[in-house]
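There's a structure below that I have some questions on.
Here the complex is missing a single protein chain, while all its other protein chains stay put.
Moving on, here comes chain A:
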Amino acid sequence: MEEFFVQARRFLAEQLGIEEDLIQMETTFEEINADSIDIVEMIMALEDIYDVEFPEEDLENYPTMGSLVSALYEYLMQVKNA
């Protein structure tokens, strides 16, 4: 999970032009001014890395980096263990 989070964070930080440390599990996307395109691009980058297609979810249900990344990771584990 930690590596998954680090990869997601690295991509998003680069995308937004901010320090990686500014993005923690509890950080809200609103706090770092990440819009839906930024978030979906991060999801797509993770899809490329892990060769998986995450299900379409309503992004509003995941206001924080931690909530979204945890849900994505949980899905990834389900797919891998299936």
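Just so it is clear, a contact is a pair of C-beta atoms (placed from the backbone, for glycine too) under 8 Å apart; a residue touches a chain by one contact, two chains touch by 3 or more; residues count from 1.
Keep this in mind: contacts and distances are computed from a predicted model.
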The complex's invisible chain, by UniProt name, from "Sigma-70 family RNA polymerase sigma factor", "Heme exporter protein D", "Branched-chain amino acid transport system substrate-binding protein" or "Phosphate acyltransferase": "Phosphate acyltransferase"
Which residue of A:Val6, A:Met25 or A:Val40 touches the chain not shown here: A:Val40
Missing-partner contacts on chain A, residue numbers: 17, 33, 35-37, 39-41, 44, 56, 58-59
